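Here's a structure for you.
All protein chains of the complex are present and in place, except for one that has been dropped.
Labels run A, B and C following the written order; every chain starts at residue 1.
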Amino acid sequence: MHRAKPLPNLLVQRYHGWKATTFAENKSWYRRLAEEGQRPKTMLISCCDSRVHVTSLFGADQGEFFIHRNIANLVPPYEPDGNQHGTSAAVEYAVNALKVAHVVVMGHSSCGGVAGCHAMCSGQAPELEEKSSFVGRWMDILRPGYERIKDIEGEPAQRAALEREAVLVSLENLMTFPFVRDRVEAGELSVHGLWHDIANGALEQYLATEKAFSPI
Amino acid sequence: MHRAKPLPNLLVQRYHGWKATTFAENKSWYRRLAEEGQRPKTMLISCCDSRVHVTSLFGADQGEFFIHRNIANLVPPYEPDGNQHGTSAAVEYAVNALKVAHVVVMGHSSCGGVAGCHAMCSGQAPELEEKSSFVGRWMDILRPGYERIKDIEGEPAQRAALEREAVLVSLENLMTFPFVRDRVEAGELSVHGLWHDIANGALEQYLATEKAFSPI
Amino acid sequence: MHRAKPLPNLLVQRYHGWKATTFAENKSWYRRLAEEGQRPKTMLISCCDSRVHVTSLFGADQGEFFIHRNIANLVPPYEPDGNQHGTSAAVEYAVNALKVAHVVVMGHSSCGGVAGCHAMCSGQAPELEEKSSFVGRWMDILRPGYERIKDIEGEPAQRAALEREAVLVSLENLMTFPFVRDRVEAGELSVHGLWHDIANGALEQYLATEKAFSPI
Partner (left out) sequence: MHRAKPLPNLLVQRYHGWKATTFAENKSWYRRLAEEGQRPKTMLISCCDSRVHVTSLFGADQGEFFIHRNIANLVPPYEPDGNQHGTSAAVEYAVNALKVAHVVVMGHSSCGGVAGCHAMCSGQAPELEEKSSFVGRWMDILRPGYERIKDIEGEPAQRAALEREAVLVSLENLMTFPFVRDRVEAGELSVHGLWHDIANGALEQYLATEKAFSPI
């Protein structure tokens, strides 16, 4: 049994704050959203990290962004093997059912998942190589990225590069989904890669023309 | 290749709005979060749905909530089979690495994923039964919940009950993770189940003592 | 000798209530706070008045607010004269050691300290003018505020204005601390002035643009 506990009082009070302000001011809008369903223009794929507030960063209104957050903002390659793929399900739903116009993948600085991947691939975290390590197996997605950055001088620089690779690998994997590729080729969907620096609030975007990340 | 496009102007503009306000007012706080790492007290598991703004709902400050969002806020059962399990990786990281004190699973009304599961389980969506349907395979997690609500009168009532089952099944599955169960039994972790009604802003919590959801 | 007595039973009982509920539900969180130290984002300066519950008012979680409470929420001017300045020590610790991002000074209605200051400055409380009156000497900090409100019509209005002056004088004095001024000018610290009405629960904030307090 799950033995769920009541919500801590603190969160109850804060919820009522939302109810009395944001909700109260937008009541009819919420009702419409509920009745007519969501109609997001953009899917955002970002990390679970508590320091990355994507809704705040993009001034997201209720109903605007379909948001998937997982460890290290990764998209695995297309594998229709009948197994459970939560991220692939989110992408499929966003693209096929909601028909979003944009998919944005956003990485960030000091990413714990990426640091774990770096430690694992460089032989410093054997426990992450174990079959039973969910984080380790999940970070396997980023192994091809590690190969591309492993000759950079210095671990901090390697990790920073690997955080950006987490975005690029995901963008590449996204294109292995036939329904994504088709819509991108038809000009109906565009994909975007970002990297966010928590310390100084900077945001970089990947420019295909320059094959590099560049500050916004 | 992934052909990433530059970020749409609208989002660029909004990002600069964030930079000039929220970031500017909290600059030193962001630097500290970056330098000292995150220390969230709570993990939130909610749906990708664009209408569900968990950070807003709980007045979340940067650094407070570790947030995983997937289709229908589902947690699969513990399966250390070496495959990629993004949700399990997020749970493992939150509980073992970040040592959060609370895990909150929040479902919501008009959930598209749950509606799909209902259609699939009631024989109305054979395409979701296909091996290649990521959404279908992901919603398989909720099949045990469907069994418990299928005799309720009327489809809308069944779907509303299934949305709450998505929370309960996830809470049950959470307890199949040894590291979750151990910490819950040691009194070091508590789990909570919520269901949010988008139309009227209501929030219900699961009360184990009453074996029912009850308005907050 | 100090002849300390055992804690009254009522408080013993309530403490056990806290231990069995709030503490029990957040055990692991408290352990982390103890091990890793505090990291508050905000310093709150408010009155000792028993009716002003700042933690409740702002849904404060353990670890969020560094709180200094003194009579009439006053900050004295910067005086590095080698004497004991408890408030200045608290400000120094919050800004220099903890590097908070915000300092909030909150005054309130029916403030006994402010009423005392008003009586003293208007000649109605000669006992507060005595050298041995700690309250009188402490309220000397607010004398410049009295000068600004003494021509308002009616004593109740004067007192209400003086409560807001207690906030403004404190904000001005805060800026005489070099380490505060430097960080404010560097955009790394912001200061905020509030006044809380106990009777109706209202909260006003000082808006520099309007040079006035305005309801939130």
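Following the convention adopted for this analysis, a residue touches a chain if its C-beta (ideal position, glycine included) is under 8 Å from a C-beta of that chain, and two chains touch if they have at least 3 such contacts.
Only a predicted model underlies this, so the values are computations on that prediction, with no experimental measurement involved.
Asker: Among the chains present, which touch the one that was left out?
Answerer: A, B, C
Asker: By the contact criterion defined above, which parts of chain A meet the unshown chain? Give residue numbers in ascending order.
Answerer: Chain A touches the missing chain through residues 12-22.
Asker: Could you pull out which residues of chain B are in touch with the chain that's been left out?
Answerer: 25-26, 59, 61
Asker: I need the residue numbers on chain C that touch the omitted chain, in ascending order.
Answerer: Against the left-out chain, chain C lists 1-8, 11-12, 14-15, 17-19, 22-23, 27, 30-31, 33-35, 37-38, 40, 42-43, 48-51, 53, 55-60, 62-71, 74, 76, 80-94, 97, 102, 104, 109-110, 112-113, 131-135, 137-141, 168, 171-172, 174-175, 184, 190-194, 197-201, 203, 205-208, 216.
The rule we apply is simple: only the chains that are shown with their structure count from here on.
Asker: Regarding the chain B and chain C pair, does the interface count as same (over half of residue numbers shared) or different (under half shared)?
Answerer: Mostly the same residues form this interface, as more than half of the numbers used are common to both chains.
Asker: Go ahead and align chain A to its copy chain C using Cα positions, then give the rotation in degrees, nearest 5.
Answerer: Angle of rotation between the two copies: 125 degrees.
Asker: Nearest whole angstrom, what separates the Cα centre of chain A from the Cα centre of chain B?
Answerer: Those two chain centres are 14 Å apart.
Asker: I'd like the Å distance between the centres of chain B and chain C, where a centre is the mean of that chain's Cα atoms.
Answerer: The separation of the two C-alpha centroids amounts to 39 Å.
Asker: Send over the residues of chain A in touch with two or more other chains.
Answerer: Correct list: 5, 8, 14, 17.
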